[in-house]
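Removed from the display is one protein chain of the complex; every other protein chain stays in position.
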Amino acid sequence: MMPSAKMLPLMVAGGVVTVVVGFVLVVLIISTFSNPPFGLGNAPAQPVAFPHSVHVAENNIQCEFCHRNVTKGEAATVPAVEQCLFCHQNIDGTSDTASAIAQTEIEKVRTAFETDQPINWERVHRLPDHVRFIHEAHIRYFTDETIPVKYGINGEEIVESPDVAQTCTICHGDVGNKVEVQPKTGQSLKMGTCLDCHRENSVPTDCTVCHK
Amino acid sequence: MVAQRVDHKWGMVVDLDRCTGCQACVVACQAENNIPINTKDYFQQRRAYEWIRIERYWEGQFPNVKAKFIPILCQHCENAPCEPVCPVFATYHNDEGMNVQIYNRCVGTRYCSVNCPYTVRFFNYWEPVWPERLRNQLNPDVTVRSRGIMEKCSFCVQRLRRGEVNVERRGLEPLTGERIPTADRKLNYRQMKEGNYLPSCVQACPTNALQFADQHDETGPVKEHFDEANEQIETREHGGHVDESHTRVYRLFEEIGTKPNVVYLKKVEPFPVEKA
Amino acid sequence: MQEGTPLQSRQINAELLRTILNSPKWFWIAISILGLIVLFAMAAAGIMINKGMGVTGLNRPVMWGFFITNFVFWIGISHAGVMLSAILRLSKAEWRRPATRAAEILTVFSLMTAMMMPLIHTGRPWRLVYWIYTLPFVPYDYARGIWPNVRSPLVWDPSAVYTYLTSSILFVIIALVPDFAVLRDRTTGMSNRIYGMLAMGWQGNPRQWKLQIIAGVLLSALILPVFVSVHSIVSWDFGMAVSVKSWHSTIFAPYFVVGAVHSGVSAVAFVLIILRYIYGWQNYIRHEHIDALGRLLIVVATGWFYFLVMEIIFGIYGREADEIAVRSLQFTVNPWAIWMLIFVVITYFLPVAIWLSKTGRRNLWIMSFACISVNIGMWLERFLIIVPGLARKQLLTFDWYTYRPSAIEWILVGGTFAMVSMLMLFIARVVPLIPLYDIKEAEILRTSIKIGRVSVPATFRED
Partner (left out) sequence: MKLTRRNFLAWAGIGAVGAVACEGFGIRYGELDIQSPVRLPEDLVRGTDNWYASLCRVCPSCEGIVVRVMEGRAKKVQGNPFFPTNQGKSHARCESGLQALYHPDRIPSPLRRSGPRGSGQFLPVSWQPNGIDSLRSALQARGSSSVMITEPLRGHLGLLASRFASAIGGEQLGFESLDNNTYRAAVKNVFQQDNLPDFDLENSKFILSFGADFLSTWISPTRFNRGYGEFRQGEHRDRGMFYQIDSRFSMTAASADKWLPVRPGWEGHIALSLAQVIVAENLQATGVNVDALVGGAAGTQALNNFRPELVAPMAGLTSEMTGGDPVEFLKNLARSFAKTRPAVAIGGGSAGATDNGLFNLEAIYALNYLVGSVGVEGGVTLNPGSPWDNVPAAGKVGSLADWTRITEQIRSGQTKMLMLHGADPVHGLPESLRLRDAIAQAEDLFVVSFSPFLDDTSAMADLILPDRVYLEDWGDDISEPGPGYQTIGMQQPVVNPLADLDPLSFPDVLLTMAQELGKESQLPWSNFKSMLREGSDALFALNRGSIDAASADDFWNRLLQRGGWWDEKSTGPTKVQAPNGLLRSIAEKASDPEFSGIGIDSDSYYLVPFSHNTLLDGYNGHLPWLQSAPDPLTTVTWQTWVELGDSTAEKLDVKEGDIIRVESSKDSIRAVAYISPAVPPDVVSIPLGQGRQHGSDYATDRPGSESSNVMDILETTQVKGTGSLAWAGTRVRLFKTGESVSISKLEGDTRAEEIGTTPGEEIIKTIKPENH
């Protein structure tokens, strides 16, 4: 049955409302499930193209070797340039497996060290100012063998105590096999994520544990 | 393992007979908690932030005049009037006897402040500003509250948390080096004192008028006072009569029934001013 | 008791639809002036949101001021609609007829205005998303098992007010359907289509009439508890505040409800007088209507005054030092004492004296004056409850302070009045502010025939 001419404006109006509301809903739903929303939080270009995959997956360097504060304090911290030079004094990228890019990037690090210039990395995960997150405490928990069962961030049961590097992947995902680290590499790091995991593990969920 | 934090119950004892009103606690609090600089305008508008403030009450007329000082800070009430009225749970009571304000949840209705009998909640009427260089002093353990947010004394929860993390981290008895069972890794008074984990005002108070510890901590200075104060409440709840004339322990505005976790000790007054 | 000359349906249509079908020049002038004021107030709100609540005169003890006063005031005004429509409809008060529509619409607008006040009062309204959002889009709340604090009167409050707002809108629309149909039949082009949609296929057949009347009566009955609860709950915003001695009173709920009716009915009476004047509706809003409202108001005002006195007496009876301090601020300290005196005189003694005399009730100028004075007084009443209570909160005399509203607050409060006026004017351009069918119904009902020596109505209403 053809709608009457009178009903047309009503139908048009209804259609517009449906489209607008639908669009808003879709945007909100996508932004809820995609992390970060629409790739807005993709890590920007780093000053030195540092491939985690080469260091971790290929050369088996443990996370805490470079992020050495991760077992000692709140922040994991990026390594000092000096520390890169531990290896890169000798490894200059001229071996046949390395590409020309590797050579130039390693050269950047060496130059920085020689000229006494700190490297300005771009932050990938930004913790809000009102949140206290202590890496050390989390690693201590997951690596503690006296606790029989622990639960991962998605509720998965962890029976074997992981080592430090495995603990990192619980939240940060498989960084070791990624060339470029992006927020989406790991878990969505929202308050609910923290809260779910704390509840699973029966550890304190008092607000002041994380909020400052 | 994360320490069993729920076992603590913090409390402060304020000895009014020791307090001289010197303002050391006030500035210590401002230094620790990133409290905005109280400009002249803030005072003129009566919007100055002093999480702990010294109130001075006059008594009598010249020449028989007295001034009494009382430090007033958030009383961390067990039955806090501010808590039920917050529509968003930005303020709530935690298991450690603390009344907590979560800044990022606050929407700014100011109802909590309206309903606080002690007037110890402070609203950020303006965005706090510091000269660029002074920002270096800001404590990274404490959020800077933006405008539209209610704030108040937190018992320096960041210092307690720092202490707890250190206790956990060490997991060892400091003197003997024995490993402490996880459940017993509590922050006791001695550790708080040595590790600078006491609230900033308590640490500064030159007359020791402020004392802070776990209410159940035998080694701490507050247990006996809290035991007595709780006994008073219990007696009253059972309809008994408390003889107040021989005890120094009291809670501010006890009759409202807020059960504060701050206990005051009466001022001793050999020559009271005759009340008109 | 109906007075005046009988009207013909044609005349009713012509006169009551005049406001919609042609617009005089003064209308646009008035709308633009009011609109400018509203814009000005919006700019003030913008400044406040941009700079922070520091631009107000609020301070540490007095954290609530003009905005909350204004909120309670407009909630109070909103009670007029239901009072007149529902109660009078249920009690079949004939004189209600011309007043209902304007009253209901005033309810809707004043509720909307009222709800704006707590929003801008927080300083950062967008933060309220945490408060009202129930969806998992925001990183907090229900999805994380953290719910709004249902113990808080500030959660009860919007629940009640929004329920009231929803039902009031429904009430208005149901009552408007027959009039939309009349408008649909008298317009052309775009407005014809819009009215057509709004009339929802109204043909005026008996079944439709029956449903419409039943819906109206049913809604009237359902809305009554909401009407009582809204202002009760608004009063609990204060009554639940254990720490503010002069607020913590069990009498607050009926006191506020009666006060709301007092100010609301006065406001409606004033609106009716204005409408009569500007639209020339002498035939519809007649002296007898205003007269009836005046007589109703005597009762309401006296009831309210009883509660006022009780509230004060109960407060003082306890002889608690802090309660006495609030009262002595209210009664003995200037400027509060002066305001208090003015408030009592202009809210009760002056208007009631006017209403007690028939001349007063029948003189529209005097009546307007009385109604305005009641509303100024009721505004003052809320102010004199809220601010002195906070200024003398508890015994900590060290923290006592008063409150001086800033220019921004004055502008915003003024802006709400302009906004409600503007919306009322505007709506008068869109819908008939006096229900056509209701008036016609009255005309029919008043027609009587003589049977022998008695006069009986020509038509019986089906109930």
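By letter and in written order, the chains are A, B and C; residue numbering begins at 1 in each of them.
Here, contacts are C-beta pairs under 8 Å (C-beta built on N, C-alpha and C of every residue); 3 or more make two chains touch, one makes a residue touch a chain.
For clarity, every value in this text was computed on a predicted model and none was experimentally measured.
J.: Please provide the labels of all shown chains that the missing chain touches.
T.: Across all of the complex, the chain we cannot see touches A, B, C.
J.: Using the definition of touch stated at the top, determine which of A:56, A:81 or A:168 touches the missing chain.
T.: Of all options in A:56, A:81 or A:168, contact with the hidden chain holds for A:81.
J.: Thinking of the whole complex, not just what is shown, which of B:7, B:78, B:231 or B:254 touches the missing chain?
T.: Missing-chain contact among the listed residues: B:254.
J.: Which parts of chain B face the unshown chain closely enough to count as touching?
T.: 15-18, 20-24, 26-28, 30-32, 37-44, 46, 48, 50, 53-70, 131-140, 143-144, 146, 162, 193, 196, 200, 203-209, 244-248, 250, 252, 254-255, 264-272
J.: Of the residues in chain C, which ones touch the absent chain?
T.: 61, 319-322, 325, 395-402
J.: Touching the missing chain, which residues of chain A?
T.: Here the touching residues of chain A are 69, 72-75, 77-83, 112-113, 116-123, 126, 129.
In this section, only the chains that are shown with their structure count from here on.
J.: So how far apart, in whole Å, are chain A and chain C when each is placed at the average of its C-alpha atoms?
T.: Here chain A and chain C have centroids separated by 54 Å.
J.: What is the distance in Å between the mean C-alpha positions of chain B and chain C?
T.: Computed value for the inter-centroid distance: 45 Å.
J.: Using the average of all C-alpha atoms in each chain as its centre, how far is it in Å between chain A and chain B?
T.: 38
J.: Counting only residues that touch at least two other chains, what does the list for chain C look like?
T.: If we look for residues of chain C contacting two or more partner chains, we find 140.
J.: Taking the complex as given, what residues does chain C use to touch chain A?
T.: 135-137, 139-140, 143-145, 193-194, 196-197
J.: Quick check: in the complex, which residue numbers of chain B touch chain A?
T.: Interface residues on the chain B side: 1-2, 5-6, 92, 94-96, 98, 100, 102-104, 141-144, 154, 157-158, 161, 165, 168-169, 182.
J.: Which bits of chain A are touching chain C when the two form their complex?
T.: Going through chain A, the ones touching chain C are 6, 9-10, 28-29, 31-32, 190-192, 195.
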